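Of the protein chains in this complex, one is absent; all others appear in place.
Note that the chains take the letters A, B and C in the order they are written out, and that residue 1 is the start of every chain.
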Amino acid sequence: MPHQTMHALQAHGLGGLDRLRAIRARTEALAAPLSPEDQTVQSMPDASPTKWHLAHTTWFFETFVLRPHAAGYAVFDPAYEYLFNSYYEAVGPRHPRPQRGLITRPGVEEVMAYRRHVTDAMATLLSTAGTASTLGDIVELGLQHEQQHQELILMDIKHALSLNPLRPAYRLPSGKAPKACPLAWREFEAALVEIGHEGGGFVFDNEGPRHRVWLDAFALAMRPVTCGEYLEFIEDGGYRRPEFWLSAGWDCVNQRGWQAPLYWEQCDGRWKIFTLSGLESVDPARPVCHVSAYEANAFAKWKGKRLPREAEWELAASAIDDSGEVWEWTASPYVAYPGYREPPGAIGEYNGKFMANQTVLRGGCAATPRGHVRSTYRNFFPPDARWMFGGIRLAEDLR
Amino acid sequence: MPHQTMHALQAHGLGGLDRLRAIRARTEALAAPLSPEDQTVQSMPDASPTKWHLAHTTWFFETFVLRPHAAGYAVFDPAYEYLFNSYYEAVGPRHPRPQRGLITRPGVEEVMAYRRHVTDAMATLLSTAGTASTLGDIVELGLQHEQQHQELILMDIKHALSLNPLRPAYRLPSGKAPKACPLAWREFEAALVEIGHEGGGFVFDNEGPRHRVWLDAFALAMRPVTCGEYLEFIEDGGYRRPEFWLSAGWDCVNQRGWQAPLYWEQCDGRWKIFTLSGLESVDPARPVCHVSAYEANAFAKWKGKRLPREAEWELAASAIDDSGEVWEWTASPYVAYPGYREPPGAIGEYNGKFMANQTVLRGGCAATPRGHVRSTYRNFFPPDARWMFGGIRLAEDLR
Amino acid sequence: MPHQTMHALQAHGLGGLDRLRAIRARTEALAAPLSPEDQTVQSMPDASPTKWHLAHTTWFFETFVLRPHAAGYAVFDPAYEYLFNSYYEAVGPRHPRPQRGLITRPGVEEVMAYRRHVTDAMATLLSTAGTASTLGDIVELGLQHEQQHQELILMDIKHALSLNPLRPAYRLPSGKAPKACPLAWREFEAALVEIGHEGGGFVFDNEGPRHRVWLDAFALAMRPVTCGEYLEFIEDGGYRRPEFWLSAGWDCVNQRGWQAPLYWEQCDGRWKIFTLSGLESVDPARPVCHVSAYEANAFAKWKGKRLPREAEWELAASAIDDSGEVWEWTASPYVAYPGYREPPGAIGEYNGKFMANQTVLRGGCAATPRGHVRSTYRNFFPPDARWMFGGIRLAEDLR
Partner (left out) sequence: MPHQTMHALQAHGLGGLDRLRAIRARTEALAAPLSPEDQTVQSMPDASPTKWHLAHTTWFFETFVLRPHAAGYAVFDPAYEYLFNSYYEAVGPRHPRPQRGLITRPGVEEVMAYRRHVTDAMATLLSTAGTASTLGDIVELGLQHEQQHQELILMDIKHALSLNPLRPAYRLPSGKAPKACPLAWREFEAALVEIGHEGGGFVFDNEGPRHRVWLDAFALAMRPVTCGEYLEFIEDGGYRRPEFWLSAGWDCVNQRGWQAPLYWEQCDGRWKIFTLSGLESVDPARPVCHVSAYEANAFAKWKGKRLPREAEWELAASAIDDSGEVWEWTASPYVAYPGYREPPGAIGEYNGKFMANQTVLRGGCAATPRGHVRSTYRNFFPPDARWMFGGIRLAEDLR
């Protein structure tokens, strides 16, 4: 649950309604290059159709804002409560996640009409209701939620398109070419530090409470691991040498046939990478991306280093360079901070019930909306997941 | 491979080109009520997307007619050879069947352009080339093949729509109400008969050669089993009493939780059936449909009867009433007739390689193109399959 | 159900009781070389532990003979009714087949005590009751049933031992070396023939009724296919060329990685075969064994021949040489003969309910008790099964 000050919506530069319209429009812009066919498919149980993201983010506002708070609101279609509930047990039963790709109706047009209906109702509500703290909080949560799904749309469509042997592109190549730089380190003294959110501004419930953590002396790399460095690991037999791997990671390597990060493929002896702009050559200066926590960990061990703990990462955040292009796997399982309690009601399911079998990533990536890049933000995925934009930053102990 | 007379195309009332255009247009008309989203999904590995059917039937003409026979034919897209090959090993590798629903591109529009491109090229070829026997044969096979897929389009989209909790309808209800009639029987003497195709007209390779079969005296029911009769079986505990079931059928009942035919569901204690026109009440006078061979067999045993052998069915075909609304399960596994040989080349894979683990159905159903309803036609599916339009006709021994 | 004359037991040379003791002792002799550990394991769901076979054949006599017919019989252990029921739904629930290998208690000693208890009670019954027809029939069925399990004991323990990397031997090598002979053919005219059992002597219910079948002219090979001939198929790329395979067979080749018959393995570039006497070199003169129906069919197609239909096999049985070392796959799915009806009650489940998805094998193998080798005997297994002793005899059409 968000711990935020009152008037949360006003605090973000844009007025509340303008901001809502801008964020909703941004989501739609992300879907715009995709055909109705593209927007319908679900390439694996973990991913969702674009169309579903468009509808679910709208369902969130309808369910948690309009139904309880907008007097006289006309529900767009009662069946959507079931169809577009993601995982909220307290809201009621829902369509099975692995079957999201079988829902051809409502189609894209009807989903866009649903979006307009809800956005308009939100506009009416926001212009008539004063943005009382409680309402503001839940509206803000809906906007942050929608921004999280903006990143998911890109993750999921990338995965879906990658399975098409035609290797279609979502967008044109950017043309930006990063320049390589040697690896430098920044050192930190042992200290009793505080991490977690405190004070104003929106955060998710799992970012607090602020609490003390003892950290021994450590150093952090000043940029993420590059594709060039990762290629050395591959070429040194990294995927064939069990000594670098956690046991569960080694099982993945063997059972799933991992030989490189997701989306890497060998064409005539050279590595290529499938991107949102289609197949591209490996750029050795780019941060390596689409690795699992197991690969991140094995790479670190091969280097004689380790991954950072999330408290180390958070402490160092302001001093770290070159973050923000890829999420950075930490060594920390995703657990509650001391003193954490889920908020009451359905919203309590937002983060808390996932605190098992997941690993924390910190930072943000090129697909992350800018407001989501902050030092306390805790992203989390199972350690074998590779379809999000996850990379590697190295750490080491200092004695 | 078809055993047919020369000039096959002329033999069907319409001139070859008109007939080709009519059949191709019929396929497109079947897809017309469906959105791009509807046409994209694959609801199970056995089913295929509408869009795939539209493209695959086109691929068939391109691969087996235009590439080898049309000088200067410009292939529409070389990648389609891989994408839209169904199961022809001799043609080369192909897209995995269970992943047909992940191919969002080409989209419906592009597939329709592919269809136009190939239909036009076929028109040019047919108007310039004399319809020599060999070419005529393969063109005719392509048309028959496309008609088979017309039925598959309806089977597959029915299954896909049935999984949508909104239970969308593909078309308006027909309004036809059949009248119930009591069950009568027709008797046949023991005899050495001949079955299988002989003489003119198109048939599939598996319908011949014509050969002798000894049949003991038997009787056939003069109409298929009705929903009303099948309801009695259900209400008599048919799905809970192992004594009626083949062992493999009883496993299905228990492992898949069968309690009624596919698409039957209980709403407030009354049975409803999902149809192409949405949910409807059970009409007791209608032939029961969407049963597996196991259910057909269990019903027959409960009645103290049996299913007909395919030679019995074929012998009796001209005398049997009320056929053609549902395919009729036989007691016969699908095997080669004595003396059968697959034709050479890729076309030899059309029927022959499936002669294992399948059961023959005879007749035809409301979704079957009329030219496919003939006494020698051998339809076949695994005995546990239920998504095609399969029903039951009873037989019994006479001594 | 057995169709047999009265006094079935007397008809077999040995008096009923001596015969029962001899058959029961033979089963125990087969288990004797095996340790309690060997007798406990189940290597796959299709196979059963030796100990289970010892107990189940005993359960059969207890359930179908002693309980209903032996006044005052004291049941050995009431729990065994559940533990050792194989598949008789009419008898009641039973221990799940795939978990037979988890039943460590009763142990081998207790199972042997169970055997003695039941054999003794059978002896008492047989010596006091006159062997009335009905009792004689079911006792005879019990003996035939036990003989079938003698072959299963060898099939199953061979499979279990083959999975042990130590490759332990069940018995000493026999030393017999067959001599190779060239392949000859015997021809048969087209005719309306009769097959199926008629007259005296024990047979299983599925061997009748006797009925007429039309057969076109054909020829049968005078000996089974040898390992040497099969090696040519392997070396000609038989397992890499889809044109020889049924579609379901080709799936097996690819999904299970078949490259040779079961129990064949390559050591330093040479083929070896795991046998009940341990690893042995391939003897090119021996009949090839442990092939599936799919492999039998693919081999035949590669040779330009086909497999025999079961009616052809039965007609030719008396003229065929060299049968009896391996079961011979036919081209015939296992279905009921015209006029077949299961006997009433639990015994009706013996054969009839398995008439789906199985293929008939004819003849018998080195592990088959001699009384089971007769021209009407119908053995059956799923077409992908390889752990029984299945080989190949070729047939061809004559025009």
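Rule of thumb we're sticking to: contacts are C-beta pairs under 8 Å (C-beta built on N, C-alpha and C of every residue); 3 or more make two chains touch, one makes a residue touch a chain.
Note that the coordinates shown come from a computational prediction; the quantities given were computed from them, not determined experimentally.
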{"item": "Left-out chain, listing which of the shown chains it touches", "value": "A, C"}
{"item": "From A:A70, A:M222, A:A331 or A:I347, residue that would touch the chain that is not displayed", "value": "A:A331"}
{"item": "Residue of A:M112, A:A129, A:L231 or A:L246 touching the missing chain in the full complex", "value": "A:L246"}
{"item": "Touch criterion as defined above, residue of C:A79, C:A113 or C:A285 at the omitted chain", "value": "C:A79"}
{"item": "Residue of C:P68, C:P168, C:G200 or C:G237 in touch with the missing chain, whole complex considered", "value": "C:P168"}
{"item": "Positions on chain C contacted by the hidden chain, ascending", "value": "35-41, 43, 51, 79, 82-83, 95, 99, 101-108, 160-161, 163-166, 168"}
{"item": "Residue numbers in chain A that touch the chain omitted from display", "value": "87, 89-90, 192, 211-214, 216, 242-243, 245-250, 293-294, 309, 331-333, 335-336, 338-339, 353-357, 383, 397"}
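One rule holds in what follows: only the chains that are shown with their structure count from here on.
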{"item": "Category of the chain touch graph - line, ring, star, complete, other", "value": "line"}
{"item": "Rounded Å distance between chain A and chain B, as computed from the means of their C-alpha atoms", "value": "46"}
{"item": "Gap in Å, rounded to a whole number, between the CA centres of chain C and chain A", "value": "59"}
{"item": "Centre-to-centre distance between chain C and chain B (centres being mean Cα positions), rounded to whole Å", "value": "37"}
{"item": "Set of chain B residues in contact with two or more other chains", "value": "none"}
